[in-house]
Each structure stands twice: as C-alpha cells, then as structure tokens.
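First the structure, then my questions, so here it is.
Shown here: the complex without one of its protein chains, the others still in place.
Chains here go by letter, A and B, matching the order in which they are written, and residues are numbered from 1 within each.
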Amino acid sequence: MNDLIRDSLDHCVKCTICETHCPVSQVTPLFPGPKYVGPQAERYRGAGPSSDASVDYCSGCGICTQVCPQDVKIAEINSRARAKLWEKRGVPLRNQMIARPTVIGRLGTPVAPLANWALHNRAVRGMVQSMIGIHRDAPMPSFAGKTFQRRSRSHHGPTDAPAVVYFHGCGTNYYEPVLGEMMVAVLEHNGFRVIVPQQDCCGLPLQSNGNFPAARTYVRRLVDRLVPHARAGLPIVSNSTSCGLMLKREAHEILGIEDEDLKLVSESMYDVCEFLLRLHERGALRTDFGSLPLTVPYHAPCQQRGHGIGKPALDLLALVPDLDMIELDVDCCGIAGTYGLKKEKYEIAMAVGKRLFDDITATGSDLAACDSETCRWQIAHGTGVTAVHPIELLYRAYGLGASDPAGKHGTRPLAAVAAGPGTSERDTGSHD
Amino acid sequence: MSYDTVVVGAGLAGLTAALRLTEHGQRVLVVARGVGATHLAPATVDVLGYLGDARVENPASSVATLVASSRDHPYGHISADQLAAALDWFTTRAGALSYVGGVEENLLLPTALGVPKPSALAPRTMSGGDLRAGGRFVFVGFKGFKDFHPTLIADNLARARLPAPVAARALELELPAGRRVDMSGRVIAGQFDTENLSEWLITALQNRVEPDEHIGVPAVLGLRRADETWQKLETRLGRKVFEVATLPPSIPGIRLFDALASALRASGTRIVLGVRAVGARTNGGRIEAVDVANATGTVSHRTDAMVLASGGFASGGLELDSFGATRETVFDLPLIGMPETDRVRFAPGYFDAQPLSAAGVGTDDQFRPVDASGRPVYTNLHAAGAILGGAVPWKEKSGTGISVATGYAAAGAILAPAAQAVSEAVR
Partner (left out) sequence: MSSLEADVLVIGGGSTGAGVARDAALRGFSTILVERRDLADGTTGRFHGLLHSGGRYAVKDPSAARECIAENRILRVTAADCVEDTGGLFVSTPWDDPEYGDQFLEGCRATDVPAEEIPVAEALRREPRVNPDIRRAFLVPDAALDPWKLVWGCARSAEAHGARILPYHRVLDLEMDGERVVGAHVRSERSGEEFGIHATVVINAAGAWAGQIADLAHCTVNVRAGMGLMIAMNHRLVHMCVNRCKRPSDGDILLPLRTACVIGTTDVFVPDPDQTEIRQEDIDLLLDEGEKLVPGFRQARALHAWAGVRPLFEDTAKVAETRDVTRSHALLDHSSREGVAGFLTITGGKTTTFRLMAEAAVDAACEQLGGPRPCRTAEVPLAGSESHELYQISHRLAAREPVPQAEEIICECELITRSRLEEAIKQRDTTSLDDIRRLLRLAMGPCQGGFCIYRATGILHQGGQVDQAGANQTLLDFLEERWKGVHPILHGDQLRQARLDDWIFQGILDVEHLPV
C-alpha cells in the first residue's frame, strides 16, 4: 500500500510558501505553521502517535495545500496527525459533541425555541464554556424548528423534468432550511426536478475533530444513500462547500476510503454554483434575472477554493443586472468549521478573521455573500452584516420570492431572510 | 468555460502574460498548482547581471552581446525595443511597488550576504540600497530573525568590489518585548501592517544612526502598507532607508504577487490555484481546450491560445526521472540545452558549469515551443518564464527579467498574430 499523503512530503522543498499563507500561524505562536507540523514533523513521526500536540492548532482550512506549488498534501498530513493524536489521547467530549451536527440537530430541533434561547443566553453559554469548552461568544446558528427534510416532504415540484439530487448537508437541514428551499426553487426554475434523498452528516466535523473511524462510518452511510442516484447518472449538487468537498476528495484522500461507490458519488458531486455555471456554458441556464441594485462583497471560503473550480458564484452573479459583487482577497474567516467554536481557539479564529471583517466593513455594505454556512455565521458574528449564500442572490434576481405562491420568502427584505446567527431577535418560528 | 487564453502558472511570467492579455480585453484563466517563485525571489527585476564573469552595468547593451553569441537564449527572441517596452509596461502595472530603474543601467543592491548584485529595476523601498555612489551604510537586523544577518552583510560589503568607497556597519535591535520568538519575515511584515512596529523602529534608530548613514533593513516592512511605512521611516528618520532581500519568503515578492493578482482580479480574471494542467485537446496542430485536474476530475477549458509558464525544474515544469530522462511535464515538449546523451548531467564541482542547467523549452520568436526542425509544436501554444531553455538565470541574474520580458512578449504574440506574421515575412 502506498501512502500517498505521507509520500507527498517528498515534494516539499521547504520553500515557505505555505507559511506565508497560513492564516493561523500568522496570529498565534501556538501553531508552529503548516510546514513545521506538516511535511517537516511528519519525518519525525514513526509508526506510533505523534508527539507534537501543537498540530491540534491547525484549523484545517486547507489553504496550505492549495498554495503549495509542489503538490504537498500539507493540510492532509496535518489532519491525519491530529487524528493520531486524538487516537492516543481520546477525543474529548466537546469535540465529540460538536462533531455530530445531526445528533445536535435532532436534539435541538424539537425544542427549537428553548434551544435557541439557551444557545444565545450569556449565562448558559458561560456554563457551556466552562463545562464543555465551547467559547461563550462563538457564533452559533439557530435551530429552525422544522428541518429542511420535513419541509421538502410537503413540497411538490415538477414530476417529468430531468432530475438533480440535492445533498443539502446539516447546516441547511437544521439551521437554514430556507436556503434549501431557495436551492430547490432555483433548480426548478431552471427546469429540474429536485430529488432530496434521506441523508445524514458527511462526517467532516468528525474528521476535523480527529475521530476518523466514526467519520468513515458517516461517509459510508451517506454514500449508500447517494450512490443509487449516482449510478443512475444523476448529478448531485450541494450548497455546502465543505461537505461537498468531503465527498469530492477528502473522504478518499484524508480518511483513506478506497471505495467504488464513493468514487462514483465524488464524480457526480457538484457545488451548486459550479453546476449552474456549467449549465450556463451549455446555454441552458435561465438568465431572466431582474435588477438587483446591490453592492455585495463576496468571500470564497477556503473549502470552496479547495474544489479547484475557480469562483463560479462570481461568474454567475455577474449575469445579474445592477448587482455589483466585490471580490474579497482574504484567505480565511477563521472559523474553519468547528475550530472557532472552541474555547481555546475562539480568539485565534477571530484574529484570523479580522482582516476579512475589516475588508467587509470597509465596503459599507450591510450584506455579504459566502458559500459556506459556518463562514457565513462567523462573518455575521464578526461584522454584524448579513451573510448570504450566493444562491440567495440568484433566487432574488430570478424574482422567485415574489412569485412564490406560499409567499414564504418574497415578502420579506433580503436581510431578514438571511438573518445571521447569534442575532437572537431572529424569528425562526416565522418560517413555518 | 471558454477563454481567449488559458495561462498555466501563477509565477511572474504567467501573471505578466495574463495581465497584458486581460488589459487587451481578453477573457483569461490562470491555473496553477500553487503560487510561484514571486514569494521566494526578491521583487527586483534582474534583466542581466553577469555576462560570463563580468558584472553588467548596462543590461540593454549586454543583452545584445549575449544574444549575439547565444541564439537560443530567451532574450534572443525579443528585440531591444520589446525588452524596454516590457519593463516600462511592468513598471506601471506594478505601480503599487513604485519601481525605480530601467534597462539602460543596473542598480547594485546588497544581498543578505553583503554581495553587490546587479538589478535593472527595484521597488523604491529597496532601490535606496544602490551602492554605486558609495557612502556610509548601516545594516539593521532584528534579534531572533534568523533570515537576515547584518554583521555578515556589513563585513562583506566593506570588502566588495564597488565603483565608489562604501563604509558599512551592523546594528542589531531587540524587537519590542512581549513578542513571540522565531518570527518569520511574513509574521513581522504582518505586524508592521497592523501594529506600531514602525514607531518602534524609528525610536530605536533615531539616536543610533549617524546623519550621513543610509539605513538598510530586512525586507519585512509590511505587505499592505509597506510603501507607506517606508515613506514614514524615510521622512521621520531623515535618511535614506531601504529594504534588503532576505532568505525566502520574499515579502516584496509577495507584494508584487498581490499587486499583479489584484489587477487581474479587478478585471475579472480568475486565478485558480491547487489544480494542474494535465494536457490539452488538440486539432490540426492547434490547442482547442486545456485539461485541468481539480478536486474530483478533469475539466476541459476551451481556449483560443495557451501560455505555458509552469516553471523550470524547481517548479515542476520540467522533470528529470531516476533513469535520467528529462521531460516537460504537461505536453512532453521537445527540449533544448540538453546535455549530450553520453555526457554527465552534473559536473562534480558545485560552481562548475552544469550541463543540465540551460535545459528547457526552445521557441520561435512568438515564444511558441518548437520541435527540432524549428516548427511550432502547436500554433497557439506559447511558453514564458523559467520553462524556457538556453539560459542559466541564477548565474546570469536574469530570472525575473526573463519572466517579465517573455511573459510580456508571449502575450504580445497572442494579441497580434497578424502583425507578427507580417514582420516574420519581412524578415
């Protein structure tokens, strides 16, 4: 068996390019940097667990791997070393909890008002911080109450159109079901029938919290759900860039899953903007966009860039009349999935995000766009602006809100639709 | 997607070509495995520093001498006017760095070892280190910053061969208390941007520097606000202040990358990193689409032209395997500058002439890679930068110059195929 991840350290010429881009080592001495804990330290790791706990300060954003001109799988080496570390020490309760969004989702959803009160109550959060280690100020989404899965069951779309499969991920399901409905609306507007299979977590949070065995179980379960559709030749689209990337690449590369079904699912997986842009290239995207006279800064999250697909959101939104997108040039918002939630890492995550927050604030816009849910929550937390998925802008530009017979979204101003997390005045109940 | 030109490589040559094409209204895509040598090399533009053993004073005339004897040199494919135009163009496009100099004379800037090195252009934060006029210099280091050793610089400079006398000394400063140890140049640069390190530096230097001393500091004065910081230092200290290139990473180089990348971004050109060009779909000697491997598979980008700026051996544009076979990694293009088969690839002395060092792609005057008969391999494929054979840039001190000049010229060839054809016919 060749170990492709470890072997990639052979390509490292120590050039420091990864270090110049690492957002974490820039702001804290606790993380010695991607070159150090990656290809360098890997040479000191024998068959046993790693002796360097500092690798746990890697946020796993993956920028190092993207910028490395020599194809060293830096972030992947780190990710594995972290897993080995926790294998030895045992994954702490906190990491076990935040790594299981479906469990949290199932617990929180039936009691959403209470859970949301607790999530945003300072006294409770103080207790949570000291007992479990989730930082009291870390951005937390609000439970929507009724999951996207449940909502989608009562939705009746076209029946005879070509089908796409929607992999919505946990964020959409439990916290942002409205985004899921917008996804469906935009896809249906473009003539698709949207299949929403039963689905569970992709395992990414478990992977980044060092529990590889459990992560593999989740991946396999999800792949089992999706693979019949992939076999049928249907494209699978996702609005969660990190979960999509998990299935596209990380489950194979980092978790080391060698599996034909996974491969099939990977090859069928598209980021939704990537998918729509491909439609557009074929001339199959509807371009009946109305005017959207807004100036919106756009942040391409780290995981989005890991897809290697460019920035299709910007290419799509360029089609919308009067919409002025500002492409931000900052690598990372800091949150990196669950990294910034942790008590000992919250300040680091906020320091990482500061440049992005400043740049967004400097645009003067009260709206920002970003593809990844946790990044949107972090941006909203760090800037106070509303952060939306690019699909939401397309949805608006198509005028879908206005034509929505149920009037679910169209009557409210954009900002309210996408009220950020941590804003406790968000009225989650009104979605139903 | 469909593009006018796909550029492979995000180093200086690739970015230069992409920017020039974008400016002329082309729809351009830049794909690269990662960022390039901008982050490693000083941001100076070194057109030609040495001709054999002789230090070059006037790059323009020495380039003419060079190409007269070495037809395969990349400079052999561009005219003196084009070279000058390329530098002029570059100076304005990288305006954020305020380049100083030109193609008619070389500056002599100290390296981190205290060797005077010839460069045609330097950002104005560095150009004050020009040693040609002589004078008194003080080199300032920061304790705990391992990539810059001022004592060695000063001692070597004092013995360097220079047109005018130079006196140099070293000064080492403790960074303000409470700072982490083992900071990279990148971290220090970040602190110059976001904290008040410049105030600290001014205070630390004010009473320790003679009125007629020029002050050399490691090139870590910041990224986003470097020029501002540098101006402030000059103004407040009332002396010439200049940055000296450190070991990699090169902070001025990152500034240059940022300047070019943001110009590209502003005009909507996408730079996609972490992907690799793996081949192309061709038809009748033309490239019709470039195949790019990303997270899950290969995407084909239709294009009218392609610039291959994937670098030399250091960047993986060229490879030598353990059996001794050398190849260009995307198209397996024919190579020039190769050692004869029965000769050794490497000479036993480090400073000996190394047989493999000028290996690379050979081109026509439109920078199209050519086969042994001199015919272009693909009519719309152009190459630029370190992938080109015929030069030993690290010895000649010509690396960044070749990248800028050939990136510019390759773009020019794409923009004006008709004009090129006419000029070829005339010749």
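We take it that contacts are C-beta pairs under 8 Å (C-beta built on N, C-alpha and C of every residue); 3 or more make two chains touch, one makes a residue touch a chain.
Nothing here was measured: the structure is a model prediction, and the numbers come from that model.
Interface note: of B:59, B:102, B:393 or B:412, the residue touching the hidden chain in the full complex is B:393.
Which of B:248, B:362 or B:412 touches the hidden chain is settled by the complete complex: it is B:248. Touching the missing chain, out of A:41, A:320 or A:393, is residue A:41. Contact with the undisplayed chain is limited, among B:9, B:316, B:339 or B:407, to B:316. Taking the whole complex into account, chain B touches the unshown chain at residues 37, 40-42, 55, 111-113, 115-117, 144, 146-149, 151-152, 155-156, 159-161, 180-182, 245, 247-248, 250, 312-316, 319-324, 344-351, 357, 393-395, 397, 399.
Along chain A, the points of touch with the absent chain fall at residues 1-3, 6-7, 9-15, 29-32, 35-36, 39-48, 50-54, 70.
What we mean here is this: only the chains that are shown with their structure count from here on.
Chain A and chain B have Cα centroids separated by 36 Å.
Of all residues in chain B, those touching chain A in their complex are 1-2, 29, 32-36, 39-40, 180-182, 184, 186-187, 190, 248-249, 254, 258, 261-262, 265, 268, 270, 272-276, 292-297, 299, 311, 314-316.
Those residues of chain A lying in contact with chain B across their complex are 13, 15-17, 19-21, 25-26, 29, 33, 65-71, 245, 248-249, 266-267, 269, 277, 281, 305-311, 314-315, 318, 327, 329.
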